[in-house]
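Comments concern the structure below.
Incomplete set of chains, arranged as in the complex.
Lettered A, B, C and D in written order, each chain numbered from 1.
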Amino acid sequence: MTDATAYAQADRLFGRKKLFSWGLPAVVLTYLVYVAFAFHILTPDMFGIPSNIPDRDRLKFDVQNGRTLVADMVSYKTHVTRDNRSGELGVAIEGERKGAYPDGIVPDWVDAQGETTVIDLGAGHIVTFLPGNALTYEVPGYGTIRGQIEGRTVVTNIPEDDVPDWINLSSTRMAITTDEGRLSLTRNKTEVFNYFPGWELFWFTLDSPYSGHGVFDILFGDQIDPARGNIEGAWHDFWENPMWRHVDVAWALFETVLMAFLGTFGAAIVALPVAFLAAKNFSPLMPVRFALRRVFDFLRGVDALIWTILLSRAFGPGPMTGALAILFTDTGSFGKMFSEALENVDQKQIDGVVSTGASTVQRYRFGVIPQVTPVLLSQVLYFLESNTRSATIIGAITGGGIGLLLTQAMITQKDWEEVTYYIILIVIVVMLMDSLSGWLRRKLIKGE
Amino acid sequence: MLVVENLTKRFGRNAAVDSMNFSVDRPMMLGIIGRSGAGKSTFLRMMNRMTDATQGSLTFEGRDVLTLRGRERRNWQADCAMIFQQFNLVPRMDVVSNVLHGTLNRRSTFATMFNLFPREDIHHAIDILERMGIAEHAAKRAEALSGGQQQRVAIARALMQDPKVILADEPIASLDPMNAQIVMETLRRIHEEDGRMVIANLHTLDTARRYCDRVIGMRDGRIVFDGTPAQLTTGVARDIYGADDSFSEDATSTEIRDAARPALTARAAATA
Amino acid sequence: QGIEEFNIGILGGENAQDRLNNHGCLKTYAEDALGVPVKLFAPADYNGVIQGLLGGTIHMAWLGASAYAATYLQDPEAVEPVLVKINLDGSYGYHSIGFARADSGITSLEDMQDKVFGFGDPNSTSGYLIPSIEIPMAGDAITMEPGAYFGDVVFTGGHEQTIVAVNNGDIDAGVTWADGQGEWADGYNSGALRKAVDAGLVDMNDLVEIWRSKPIPEGPIVLASALPQDVKDKMTALVDGMYDADPECTYNISAGESLGFDPITHDAYLSIIEARKAKSE
Amino acid sequence: MTDIPFDARAHYVEMTRRKRMYGGIMLAVFVALMVSGFMLADARNAGGFWAGLPNIFGFPADVIADTAPKVDQLPGHLVTYFPALTETLNIAAASTIIGAALGFILSLLSTRGMARWPRLIPVFRRIMDVMRAVPEIVIALILIFVLGGGPVPAMIAIAFHTSGALGKLFSEVNENADLKPIEGLASVGATWGQRMWLGVVPQVAPNYFSYALLRFEINIRASAILGFVGAGGIGYELKNAMSWGQGRFDEAAAIFILLFLTIVVFDQISSHVRNRLAHEGAH
């Protein structure tokens, strides 16, 4: 070969390579730019080209919402409410009935004396409920705000032309939001929210005798509730905690895992024999094989989502429906994967068994099963792990499991600490299933 | 005791084995040589009934092998053990189980389904492994053994069948010279000690010469040589392999000639 | 013949856990009355309950009027309405309320031209059916075709999502339900707005009412027609008498203050059924 | 053979006995779990399994009954919902690309012999585990709260999960990659980026591509499902049509056909391409 031809050949080679190494990223980048425009992450007017994309379609980043969300995930609020018609005062955690302080008992930052109630929000913020549906709020660095209901309207001492942005004022309502808490005044009620960090009442609600006792107290201290042993009673009050419903959450979590387990293994059991009929080298009849392949495609193509809806008519809401939806889809996936694995079996081993005079069944048992088992098993275990995650979503549709609790809590958007709790539980369970399937894989496939 | 008449196998229009005729009157060690595609494997597979013949007949001790069906055919397969170039063991199963597969024909399908082999079979299997010199690997998975050891497991499986004939399809082609020697010697010993007939496809002349009582040479599906090892001259070999004058036996030799002067692997030195 | 179990479906509005929680008392009463296990189900949306009723796997539910119509239209034999909730003022109706953000300048449907309008769940009476019929009657130009009068018309999925979406500015206006009594500033006495206010989700000062429907009949409690008559009778009597027997439980299952439940028949929902049928054409 | 006398028979018999026992116990436990799990799920479901079985075609029958008379409108519906399908596909494709890129970096950072900061390998592994464990729906719903509705939250959510999932698969591929070329490049004074790009990528690219394709297939479904719970695209349309029920089942059928065909088409294309890659990678 002459130098010149060798050079030319190498130049051509690198020309091609250069084209490829620029071309591929360029194609991908172009696509991503297209998507950015399609999703309105980028808009023409960012580049000075006028466009009529409405504001609502633009991507926005609402920091305030994000902050509220994060704050709500790790804190709780206690409501102090006065009914402006009856004058009754109530204190309740998260404003819920089951978080209400028993009559006559108030937290130490609330001082109720007759018709006057002094609420110390901390850092010098003090709210005082006065008789006659009036109140004052001392805001350090601003002054004392007064408010009162007169007839149908709210009257305050805030200058109308200079309302700070942390006060939201109308003739029927005054709302003040500070770092220490929130206050709202309407004709019907006066309400103060005081924020505290933590997940309150996670262990016991206020009506439980164990509320406020530490672990040490309960385990080794004196008997708290005369009717019950400490551990038994504390467990019962914790487990049946009406605010957090640990027992229901545990059941929901269990239902989710159950759906994944039944669906995955059920599908594997159904798919295995059928896969033999769909594998080129085992199927006696081509039409059968073709038909089965299409059935698998159908089962998989319909997707668990749609199966869930279709099956909920026949089986109603609950974990069985979810399990069946997973079973249907995965029968499709497994059917395809198993039959592919069967098509890739090593004929040598089968020949070896056949040559000894083994019957057909023995041939499958010793020639085929041992070599496909590890492949199938590892696929099944991999699906088990990912189905645990899918089961949360399926549960959210069919009405079962932790997925329903989670999505409902998210959609109503107020119980973010519960959302956090569920997310943590789901993540833990999925990670456990991941390790479990990894452990089983090593144990069963690599052999002890 | 073995009579092959007019045996033919066609794949489509191509005859892999073309009217083969020969007979054998006593258990012996029979070598079949021929280049790749000559039809050696096809013949063995027909004899073991893993492949159906297109025409002709094959009779063994009066049994018309090619017409056997179902149960009878499987019984014949049990009588006629097969050893493969690639060992064809079940790699993920332990060595003893692999050997026990030799009894599948005798045991009920149901019992074997659950890997329930009788204890005396297990002991017998281990005895055979001992005879093969690999009893200490009994509990290992087959895939954990070296090639030579695996081939000995395959022979053990064959012996477990207690067969009348052992068919060996290039049993040493994937082994190094040392292992090849061990395996061939084992086969010879089985033939001599147990009096079983052994038919081995071989791809090297010197092996055939050294271990066989009779050699059949095939080319393009036909028998082109049938005689004693002594009659197998280089000229005949050129005929069988269709080679020209540059053909030298050394190029395919795998024999270990002398401990002091180790094997000359011409190929290793020649490739650049 | 008897029954082996009794399944109650509960519609949305609160998170699933609270829903199950609030109906715990009903479950206990029903188990006592029927002598069979009672199970509560809280599917994710209206359709989940409707499918359960159609398939016969759910035996009792408190539906919205439109959801009842949907059930009836798909299978007239599936369920029969038995009771309806009575408001504190003795009526059994509520309103669909159209609302927008106060700072958007929108005060009426006229201002909504080319803006985005949001419904809740397609099976909701106040969140879709009634407004989708009555709003076009409010002006000649107004239709519900996306892009025709309104810039777009979307489904948010439920009352809570609508309120949050309007408050966040994702949509310009939406509809939800309220009893229409009491103060706007409180989010009225009961309804989705009130719950959002109580939860601290929105400040009513930030929102304005832009439209209100005619009174909508409260949805019925329905029982599966296939149930034995004595089961139907027992359950009807149980819920009917609940207000006197256990006001606390009544509060829980009717999601707020009420005067309990009174009997009702299919005829009360004829107009809603007609409306829904018209929408389906 | 060893000098120590060694009874192969007893040893083997003992071993098989033990194996058989473990096997038996495993099987029994598995069967017990399946049966009791089935019964429990049956008991906790609204409708029983056996009672529901005859009704299994109830819903499809309704859909067909409703669609049959309006079959002529189907093509129109297909056109109407095509943009929604495009959005779903865009979400899936963009999130696969972004997720694969992130997963690639994470996998390099968490593979022994390639990691930039070897001491942080366990940290990156944990990060991937968590990313994999969080269901997409959670992230999507949270992001909807911050970013507003639309496709972006769904895309980010799926990309997040994808990077964890692909990161793990990629790092398994990396583990099988040959480290010698990387050493070779290190010896010429190549930077970390050059070592990874020139030494690792050529070895692993076909496997990466095959996994990414598989993931794309999965992400199409994920993106449809997210639409179902409020993130736009074809899932949103399907939910609305399905919920309304009778009267709009023809639309539901059209969407269903679109979704089904898409999934099947991409599934077939991807398994075809993956098969070819696997064969090419073999030699």
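Quick notes on this one:
Basically, a contact is a pair of C-beta atoms (placed from the backbone, for glycine too) under 8 Å apart; a residue touches a chain by one contact, two chains touch by 3 or more.
These figures come from a predicted structure and were not determined experimentally.
Just one chain of each kind is rendered; the file's full complex, by chain label, has copy numbers A x1, B x2, C x1, D x1.
Following the convention adopted for this analysis, only the chains that are shown with their structure count from here on.
Shared contact partners of chain B and chain D, listed by label: A. Relative to the whole-protein C-alpha centroid, the nearest chain centroid is that of D.
C-beta contact counts were set side by side for C-D and A-C; A-C has more. For the pair chain A and chain D, the distance between C-alpha centroids works out to 18 Å.
Among all residues of chain C, those that touch two or more other chains are 7, 9, 41, 47, 51-52, 54-55, 57-58, 157, 161, 164, 168-170. Arrangement of the chains shown, judged by which pairs touch: an irregular graph that fits none of the line, ring, star or complete shapes. Here the chains touching each other pair up as A-B, A-C, A-D, B-D, C-D. Chain contact summary for the complex, chain A toward chain C: residues 54-56, 60, 62, 65, 77, 95, 168-170, 172-173, 175, 182, 184, 186-189, 193, 242, 245, 248-249, 309, 312-318, 396-399, 404-405, 407-409, 411-415, 418. Touching chain D in their complex are the following residues of chain A: 28, 31-32, 35, 38-41, 56-57, 59-63, 65-66, 69, 255, 258-259, 261-262, 265-266, 297-298, 300-306, 309-321, 323-324, 336, 389, 392-393, 396-397, 400, 403, 406-407, 410-411, 413, 423, 426-427, 430-431, 434. Residues 94, 96, 115, 119, 122-123, 126, 129-130, 133, 135-136, 138-139 of chain B touch chain D in their complex.
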